[in-house]
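Entry: chain A
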Amino acid sequence: MSPWLRLIVYLVAAPVVGGVLSGWDRRVSARMQSRRGPPILQPFYDVLKLWQKQNLANHPSQNYYVLFFFLLVVFTGALFFAGSDLLLVIFALTTASIFFVLGAYKASSPYSFIGAERELIQIMAYEPMVLLTAIGMYMVTKTFYIGGIANHGGLLVLALPGVFLGFVFALEIKFRKSPFDLSSSHHAHQELVRGITTEFSGRTLALIEVAHWYETVFLLGWVYLFFASSPVLGVVMALGVYVFVVLVDNVFARLKWQAALGSAWAVTAVLGFGNIVVLSLQR
Partner candidate 1 sequence: MARTIIPFGPQHPVLPEPIHLDLVVEDEKVIEARPSIGFVHRGLEKLVEKKDFLDFVYVAERICGICSFIHGQTYCQAVEAIMDIPVPPRANYLRTVWGELSRIHSHLLWLGLMADGMGFESLFMHSWRVRERVLNIIEATTGGRVIFGSCKIGGVRRDMDAGAVRDTLSELEIIERDTREITKVFIHDNSVKKRLGGVGVLSRQEALDFGCVGPVLRASGVAQDMRKLGYAAYQDLPVEPVTRTDGDSYARCAVRCDEIFQSITLIRQALDKLPPGEIAVKVTGNPKGEVIMRTEQPRGEVVYCVKANGARNLQRFRVRTPTFANLPAMLKLLQGCDLADVPVLVLTIDPCISCTER
Partner candidate 2 sequence: MKPEQTLEEIPLAGLLEGVGAMRAKGGRMVQICATALPGQFELTYSFDFDGRLASLRVQLPASDPRVPSIASIYACAFLYENEMHDLFNIKVEGMALDFHGNLYNTTVKYAFGDTKAPAAKPQAAAVPSVA
């Protein structure tokens, strides 16, 4: 498939796949809790409903930050699926997150303020591991280009088991799943109401939701990279990681930020950094 074709497929299919995954997440979570759960398509109904709602905002400008957040997330995924530079992808993703945080700061409500602060802490927690993942992939494949990494002959995970586990840990934070749903929990039952997204409504909130779908697909695409030489295994593992994330979400209480940051860095240091050290010693 040519990069352009992949790009178009991504732009069209990612929200559909992401939405279905999200609906499926809610269904599986419900079953884990002995509930029936909503229909698989519920996330789409939610977004459509949000789209029709009145747009209320403290400051109209807060919505532009979210628009940029959305565009940057889509752009990040586009870079990724077009086979661009992995480092560029990481920084584009960080920029997207920063726009989200800025939007929450702009909303000037104590809930979204503290949510934004916690989001920054979360970015700090997962970012080192994400960078180490890129470095680890470079050390094995000798390229930062995703196209090159994907066409590398062997299974990356065999050389990078520690990095892979660390990356899954980082995903847990990135997806804002329990125990790392500090900045904005899925159910608004926390001290910050809904933290960073408290003050967004209507279409803006719908946009945040769709951005998360794009993000989900792109991050699972990254999981796929670890198994790129065997496409079937890659897809299975990407879905497997998603199931794992949902499972973890259901068996943990929410951690406090100190514990979240500490554990994330400990995992990064031991699994991620340890793996890289071993790799460099092998050479």
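Here is how the candidates were picked: all candidates are chains of the complex that A comes from, given by their letters.
Going forward, a residue touches a chain if its C-beta (ideal position, glycine included) is under 8 Å from a C-beta of that chain, and two chains touch if they have at least 3 such contacts; residues count from 1.
What you see is a predicted model; the values in this text were computed from it and never measured.
Chemist: Which one touches chain A in this complex, out of 1 or 2?
Modeler: 1
Chemist: Enumerate the contact residues on chain A facing candidate 1 in the complex.
Modeler: Result: residues 29, 32-35, 110-111, 113-114, 117, 178-179, 181-182, 185-191, 193, 249-257, 259 of chain A touch candidate 1.
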